[in-house]
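Just one protein chain is left out here, and the rest sit where they should.
Then we have subunit A:
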Amino acid sequence: MNILAFLIPVSLILGGLGLLAFVWSLRAAQYEDLEGARHRILSDDHDDAPMR
């Protein structure tokens, strides 16, 4: 059962990373224009800064 002492923190940290990624994406306005995002991927211009 000692393996738990190792695995539980690992799973929590991984989950926490996912949560952080979600919080970041929300803060960075990644959900503001889902319609446009699927078209922008076809454009040649590099573009990663949605307007808040």
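One rule holds for everything that comes next: a residue touches a chain if its C-beta (ideal position, glycine included) is under 8 Å from a C-beta of that chain, and two chains touch if they have at least 3 such contacts; residues count from 1.
As a convention for this text, contacts and distances are computed from a predicted model.
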Answer for the undisplayed chain, UniProt naming, from "Multisubunit sodium/proton antiporter, MrpB subunit", "Succinate dehydrogenase/fumarate reductase iron-sulfur subunit", "ABC transporter permease" or "ATPase", is "ATPase"
Those residues of subunit A that touch the unshown chain are 1, 4, 8, 11-12, 15, 18-19, 22-23, 26, 29, 31-36, 39-43, 45, 50-52
